[in-house]
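A single protein chain has been removed from this complex, and every other one stays in its place.
Let's turn to subunit A:
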């Protein structure tokens, strides 16, 4: 079994709601974290990100000045002088599937829908610490690999191309239909 030494991790928490910041701080401290920095808007969070170089960012979505989505996009600048690879956990009241997709496409590493729970937060932190994903850079995206696992049942064109071993050979729908008869 693995234990996380939280006292070696530096967190940046960004939420405009002081009550939620207090809850997050309480949870992180009781996990064992000592270094928890807090920002109440995206702009302050970005400044603190450059200054404190946190290991993990936990951010709300809806915030003043610029929101958590914009914060993620600003962190995920491959040419930036800062660290564009830090795990970003988006903790939000938004609970629609399309929001998860939008957050994922902005480079968010993990999505945690409120209401917050100690277990949910711990699990997301464990994921980013123990199972980091490679980063993908395309013309329109820079961030953690959005494919968490391979789907052997996937039917359709391979959208990532370039090398032979990357191209998935998919049976045609007709072949698949025949094989099930």
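As a convention for this text, contacts are C-beta pairs under 8 Å (C-beta built on N, C-alpha and C of every residue); 3 or more make two chains touch, one makes a residue touch a chain; residues count from 1.
The rule we apply is simple: contacts and distances are computed from a predicted model.
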{"item": "Name under which UniProt lists the unshown chain, selected from \"Histidine kinase\", \"Taurine import ATP-binding protein TauB\", \"ATP synthase epsilon chain\" or \"ABC transporter permease\"", "value": "\"Histidine kinase\""}
{"item": "Residues in subunit A touching the chain absent from view", "value": "1-6, 8-10, 16-17, 19-20, 22-23, 26-27, 29-32, 53-56, 62, 83, 85-87, 92-98, 100, 113-116, 118-119, 121-122, 128-130, 132, 134-139, 145, 160-163, 166"}
